[in-house]
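All protein chains but one are shown at their positions in the complex.
Just so it is clear, A and B label the chains in written order, and each chain counts residues from 1 on its own.
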Amino acid sequence: MRSFILSRILQAIPTLLAIATITFFMTRFAPGGPFDSEKAIPEEIKVQLESHFGLDLPLFHQYLLYMKNLLRGDLGPSFKYLGWQVSELIGISFPVSMTLGTCALVIALIIGLPAGIIAALRKNTIWDYLPMSLAMIGICLPTFVLGPLLILVFSSTLNLLPPLGWYSWSDLVLPSCTLGLFYAAYVARLTRAGMLETLKHDYIRTARAKGASPARVVYKHALRAGLLPVVTFLGPAFAGLVSGSFIIESIFFIPGLGKFFVTAAFNRDYTMVLGTVLFYATLIVSLNLLIDFLQAWLDPKAREQK
Amino acid sequence: MSELRIENLKTHFHTREGIVRAVDGVNFSIAKGEVVGLVGESGSGKTVTCHSILNLLPSPPAQIEDGKIFLDEENLLSASNERMRSLRGKEISMVFQDPMSCLNPYMTILEQVAEPLIIHKIADPAQALEKAMEMLIRVGVDKIRDRKGAFPHEFSGGMRQRAMIAMALATKPNLLLADEPTTALDVTVQAKILRLLKSLCQDFGTSVLFVSHDLSVVAEIADRVVVMYQGKIVEENDTQSLFRSPSHPYVKALIACRPTLRTQVQVLPTVADFIGDRVRKVKKANHKTEITKQIEREELIATYDLSVHFGQREKQEGIIRAVDHVNLSIERGKTIGLVGESGSGKSTLGRAILRLVKITSGRVVQHKQNVDELRGDALLAFRKKMQIVFQDPHASLNPRLTIEETLLEPLVVHRIGLNGKERLERVVGLLEEVGLESSHLHRYPHEFSGGQRQRICVARALTTEPEFIVCDECVSAMDVSVQAQVLNLLRELQKNRSLTYLFISHDLSVVKYMSDAIAVMREGKIEEFGTAKDIYGNPKSAYTQELLDSIPKSSLLWK
Partner (left out) sequence: MNEPAGSSLGKDAWMRLRANRMAMISLFLFLIILLFSLLGPLFSKYRYDEQDLEKVFLAPGAEHWFGTDNLGRDLFARTSHGGRISLAVGILATFVSLVIGVTYGMVSGYNGGKIDAFLMRIVDILYSLPFTIFVILLMVMFGRNFLLLFLAIGAVEWLTMARITRAQTISLKRAEFVLAAHALGYSHTRILFHHILPNLLGPIIVYATLTVPAVMLLEAVLSFLGLGVQAPMSSWGSLIKEGAEKMDAAPWLLSFPGLFFCISLFSLNFIGDGLRDALDPKSSKD
């Protein structure tokens, strides 16, 4: 087990370095530069700015310089928000996205898990069809349709909740519901499928033959294996929540990392783009690692092999 | 007195294709302390009967249409769900066939054995674990002493089945339903489990309903035998009388068509011979003498110091020595039997001889040529001469190809036959040779029964006119009646085409019936090699002796 963890962590390092390299060259080979768009800047100031940020150096030299700083944990200064370090910008905006993502995930699990379990246990009854149809609708109703709809209903019409911004706790409700409901639908479907698969197993019949009550069969015997697919899904789900936050943040005008990233990309803010990509990559790679361990912990067989 | 009595039980399955009368009016009873065997082939309704008693049927599609099941004058079929739950695992316990899939892989063995005690509030959780421990040790799962937290996958199949028995008997139930409890196990393990089950049930005074497809196993344990056929009971008698003088033709057939160690007939009788009133005269064997007529002994293929290892390349401890320094010489026109328990490497050896697995060291030699060095056309010529038939005819036919496509393909690859018409004629000829019709050509594999599929597999192996066929457990998954037909076919083909067989099986009786010489394999090595007569009459190795001792002895009582 320990060598497994170690090897996975060691593998993550070259992965992250490769991402840094690819992103670095991708941004540099794309047309346009950070100081091209604003016509207000006179030519000599632009030259000065570029030499200040080292953009006049040969490309490979820039790359080496960036990597050297990166290995020291320095993401460099932002090209657009002059005077700000990239790490500072991430430090401000990420907690916003994180709060949103966590709330959405909690909503998804609170709604999705029970719905899926009930649907599996009451297969082919109204308790199956109803939640599963709702789930299908949830999956087919993308956040950018659901978001505006929720605003229309709860803010414009009912005046219950604020439509946009990020000032108080009530601002959290609509965006995290929008994001969470989609994933709740997904979790419900996965839970149902996983539970149905598990309930087919012979050992469930053994449990029934022992005289276990239906509730005991579910929580003692079926739940653990039935939820494995959901656990596996958590990795991609979190990555999805991160990218989903781009949409949500732009619908609800929330100053999260997603919004910063898109703006940075449009502005050719090289260091900010690179920093954000690396930050996301690190986050997702470590989350995947965590989920691998969780899976191994849930499955005694895998635990031993690893 | 505790007694189970089943009256006119009818359990039907309502499928899209119509109603399947799985159990169709069954009556029998089990007295206190009695062991009753319930025998039948696959699909006869024996397992459904068993599950009906505990109401463990998948419903829908299963539905109990009629009948009564009395346990001590209480009709179980009208009992409430709560009442049934209080009976399950306490009054009536069950042991299932596959100890691999029937134990929860996510719970420790100890927890699972303790669970019935906790559910039925016989003991508090701490006591239950202690009792479970005692029970496990009693059934011989000694490893549990050092490894209290062990999960099912850490145990062998035999140990898992012992744990299942411990779990079922922990509550000292009045009735135990054992559904094919030894079918998934090796013979030596099967013998031990049968002994254990018998003595424990005697100690606890538990009655047993022992369900199996294998008459000889049932004969070993049951006081009385009930035979099921197509959802109905066709015969019921005490064990001795049933085997001595079966009255129903189907039961006669079942007893006759399974080769025993003493079977000496050339053609096995099949169920059709008995049911269809055309009782064939069973010819005594002159097969053995025929073989000895062939004076010249020619080696067809041989292995020298052959080893096949699986597992990690460099890591020593992970390596599995599936085949370990094996020398085996196979003579033309003979049948070599290869017996061994699961994991003994017999299938791997068969595949290594055909160059279907990568060998680690040693050689396979055919016509003074190292088979491993064959390339291109020489390899193709080798493939043409050497064929294989596998255990599962379902898995060994490509489900997307019609029978015609399956059988034509080898002819095309090996450029046999001048044109399409000639090839088709050959294919039709082959189909008829294995007992199928040309009208079957355009069907897909899933439209055939298991026995028919195996005939198709045999036909495919014959397309290239091979000299040598490896029969890899090719009748092991079949009901005895079908098994007899396929065995007869194989022998007939051998006679007509002077084929050489390597006959791999775990079933010692079948191997003895088929083979001229026999190799006993264990842990990748050949334990003993000799003529069938020597091996069975006068085994040299202790392991062979143990194997022979494990064959259910009651079958020797048969006339």
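By definition in this document, a contact is a pair of C-beta atoms (placed from the backbone, for glycine too) under 8 Å apart; a residue touches a chain by one contact, two chains touch by 3 or more.
Note that the coordinates shown come from a computational prediction; the quantities given were computed from them, not determined experimentally.
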Fill in: Touch with the omitted chain, as defined above, among A:L49, A:L141 or A:V231
A:L141
Worksheet, complete the sentence: In the whole complex, of B:D392, B:E492 or B:E523, the residue touching the missing chain would be B:D392
Worksheet item: Looking at the whole complex, which of B:P116, B:P181 or B:P410 touches the chain that is not displayed?
Response: B:P410
Worksheet entry | subunit A residues that touch the omitted chain in the full complex | 11, 15, 18-19, 23, 26-27, 30-31, 136-137, 139-142, 144-145, 147-149, 152, 156, 200, 239-240, 242-243, 246-247, 250-251, 261-262, 265-266, 268, 273, 276-277, 280-281, 284-285, 288
Worksheet, complete the sentence: Interface residues of subunit B toward the undisplayed chain are 15-18, 58, 351, 354, 356, 379-380, 382-384, 386-388, 390-392, 395-402, 409-410, 413-414, 442-444, 446-447, 457, 460-461, 463-464
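FYI, only the chains that are shown with their structure count from here on.
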Discussion item. What's the distance between the Cα centroids of subunit A and subunit B, rounded to whole Å?
Written reply: 51
Worksheet item: Considering the complex alone, what residue numbers of subunit B touch subunit A?
Response: 54, 56, 85-90, 93-94, 96, 98, 101-107, 115-116, 119-120, 151, 153-154, 164, 167
Fill in: For the subunit A and subunit B complex, residues of the former touching the latter
201-203, 205-213, 216, 220-221, 224-225, 298-301, 304
